[in-house]
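Here the complex is missing a single protein chain, while all its other protein chains stay put.
Showing subunit A:
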C-alpha cells in the first residue's frame, strides 16, 4: 500500500465536503484549507500575477507571502492557505489584482 500523509497519521476523516473550483466540483476534507484541497486535487496554481500574468499558488504555506491569493465566494485576495474550505464554497482563480469588477 502506498504511503500517504493521511495514512501516516491514521486519519479517519469526517465525510468529505465539496467546493466549486473554476466550474468543477472538487472534494475537500473538513478542516482542510482551500489551498490544501486544491493541492489534493493536483492543482498547484490558481492566480495570475498583475504584470506578467504568470501562474502562482501556495508558497510559504503560513499566510506570510500572499502568493496564494484567491477569490472565495466573490471576495478577492483571500489567502488560500489560511481560509478553511467550507461545503459549497465557490472558489474562483484570481486574475491580476482580482478587482476587475471595479473597472466595469
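Please note the rule applied: a residue touches a chain if its C-beta (ideal position, glycine included) is under 8 Å from a C-beta of that chain, and two chains touch if they have at least 3 such contacts; residues count from 1.
In this text, contacts and distances are computed from a predicted model.
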{"item": "From \"FAD-dependent oxidoreductase\", \"Sugar ABC transporter permease\", \"NAD(P) transhydrogenase subunit beta\" or \"3-oxoacyl-[acyl-carrier-protein] synthase 2\", the hidden chain's UniProt protein name", "value": "\"FAD-dependent oxidoreductase\""}
{"item": "Interface with the unshown chain - residue positions in subunit A", "value": "2-14, 29-33, 35-37, 39-40, 44-45, 49-52, 54-67, 69, 72-79, 81-84, 86, 89-90"}
